[in-house]
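Removed: one protein chain of the complex. Kept in place: all other protein chains.
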Amino acid sequence: MPSASASAIPFGRRLPEGLLILLGLFLIALGRGAFSARPTGFTLAPKPVDAVRVVTWNVGGAERGGKWRSMDDHSLETVKAVLLELNPDLVLLQEIGDRDQLEVLIDALGETWVLSSRLRSSGRRLAILARGGELDRFLLGGAAQSALAVHWTSQDRKISVLNLHADAFSASTRNEELGQSVDGLLRVLNGEGAIGLLGGDFNLDLDLDKRGDLFSDDQQLDVESYNYATSQFEDLGLGRGNTAAPDRRIDYLLLHAGQYTLGAGGPLKGRRSGQMDHDPLVVDLHLP
Amino acid sequence: MISAKGLGHRFGERKALDGIDFELGAGEIAALVGPNGSGKTTFLSCAAGFLRPSSGELRVGGFEPWRDRRRVMERARFAFAPPALFEGLTAREHLRYLGNISRKGRPRLRAGEIEEALERVGLSERADERVGAFSFGMRQRLALAQALTPRPELLVLDEPTDGLDPLAVLELRKILVRLREEFGLAVLLSSHLLIEVDLLVDHLLVLNEGRCLFKGQPHELSKGNRVTRLRASDTERAASVLLAAGWSTVPAGNGELQLAGTAHDLEQVRTKLNAAGIRLDGYWEQSLSFEQALLERLKAARRNSSCEADSSISVTMTAGPIAKDLEA
Partner (left out) sequence: MIARLECVRMLRSRRPALAVASLVFFLALMLLGFYTYAQTQTGGEVDFRYTYENRSYFNGLTFALYAFYFGFQLVLPIFVAAEGGVHLAGETSAGTMRLLLARPLSRARLFSTKLSLALAYSTALTGGFLALALGVGLVAVGWGDVDLYPGVLQMSERHEHLDQALALQRFLWIWPVASLAMTAPLCLSFLLSAYLRSPVNAVACSVALYLVLFVVSEIHFFEELRPWLFTSSMSYWRELLREEIDWKAVHQSAASLAGWSILFSGLALARFRHREEP
């Protein structure tokens, strides 16, 4: 029969460290909140009455082996359905297959919608679709190949809009395209109250959480490109989640405006179809 | 001061201590003796509350060391081997800092106690040197000095004479005796150097493979321990003849045989050998020293381990530390 010397350690003697362990676990659970605030994207809701809802969406797809292809007819149905659900006012699309697809979308959205598009050398189209008003295209200069720029005039409000699909492979090309887009758009924004919107697929991912090779030339160029653009424009999608597979934020909506209020926004998740690899990025803007 | 009843400790499956009974009263000096791995340090570690007994009961100064180590350490002081010290501190700092650690945070040392302890161990001259430069012997002395500050009721020393020169060993012995006489200090020391044990201690606990081999006063160990030796013309045949007659023998070197136990009849031995055509050239009895007696106990323990008196002892006449001899 073992004596008291050999008996198990009584619970009371474990109490101090037990309390410490419980306190530690409690604080860890409390601090868990720092991570739970990850953006979940845009939640579909009726558009506020006085808001302008803007959408940018690369509707093309990515195939295995790294080949890109423009929107197919199956995806067209998806895009049409999503746009109808979203009820947007301004839509920037990249990687449209052909003009017929745009006609289908315009027909679906309604008679008041207007459209401007351009064919890129890759055979894919950029398009800007707007609810009512007029679209007046203007030329940019160097970035002409990859961007489409229009003045959208509607209800006494003029917004200069630039839809950019920047190069996916070369950081220096992206740097040039984005820089020229920013400069080109700024050139046409004359006077107080002028509103400029620069959106599209910029193909640069600077997520704070992702640690790439920070000191590669590409990374540095992308950082500089982004910093240059955001020195003049507000990044409306910042902190609102990733827009493209796999887990990248490469679609942007940048705004240059004297006064505005940013409402709900973010990528609308779960609406891709086929080989689409981007979510539509949606923001609600309250403009003067 | 120390009371152990059926004390046991296991390291996994191995029994490091098994059913040890031991008592040490105030003012007594006792020694734990045994070869390496016999359980001496395990016993001391249990007494210090460093190890948790797996069976039995152990009290030091009236407290269970594993549960009430702090209370035990208020009355007892331990010095383990090899002496572990803080390399960056001086001898004086060791005594000041360690000696003033108390359960309630109040300094415990009396004025002059540090000087007294340093003087006792002969380190006064080097009191302000960092121990990193100390020799092993000086470390041993400092370990003893720290164990004396503040003066305990029970002093437990693990191999205290390791690394000490003969004069220092003699001095240590005097210190311990004086502390006992002046302050009634109880001392438990473990050692494998038997000469210091023989001259110093009141009680002896011999351990082997975790078990008690002998418990009592040192002189009881060798009391009555005598052996018989003989020299014959043909040693090998003589051993066979005597074994057939019921007497076991062991070769003792130099062509001699050693008979187990004493009180053999010389005439009967001679008759048996002569009948086999073997000449008996010599026959004599010899008393065992304390050290030899202890060695015989340990060797006998290989066949029979108990605290009971063992009458079937075979003997070899070898001097020196037990451990060394057993290894040989």
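Order as written gives the chain letters A and B; numbering starts at 1 within each chain.
Just so it is clear, a residue touches a chain if its C-beta (ideal position, glycine included) is under 8 Å from a C-beta of that chain, and two chains touch if they have at least 3 such contacts.
Predicted, not measured: the structure shown is a model, and the values here were computed from it.
Student: With touch as defined up top, name the shown chains that contact the chain not shown.
Tutor: The chain that is not shown is in contact with A, B.
Student: Among B:S3, B:S102, B:S124 or B:T235, single out the residue that touches the unshown chain.
Tutor: In the full complex, the listed residue that touches the missing chain is B:S102.
Student: Based on the whole complex, identify which of B:F43, B:F78, B:F214 or B:W247 touches the chain you can't see.
Tutor: B:F78
Student: Which parts of chain A are in contact with the chain that was left out?
Tutor: Touching the chain left out of view, chain A contributes residues 9, 13-14, 16-21, 23-37, 206-211, 214, 219-220, 222-223, 226-227, 230-231, 235, 238-239, 247.
Student: For review purposes, identify every residue of chain B that touches the missing chain, sorted by number.
Tutor: 11, 42, 45, 48-52, 69-71, 73-74, 77-80, 82, 84-86, 88-89, 93, 97-98, 100-103, 105, 107, 146
What we mean here is this: only the chains that are shown with their structure count from here on.
Student: I'd like the Å distance between the centres of chain A and chain B, where a centre is the mean of that chain's Cα atoms.
Tutor: Chain centroid spacing, chain A to chain B, equals 83 Å.
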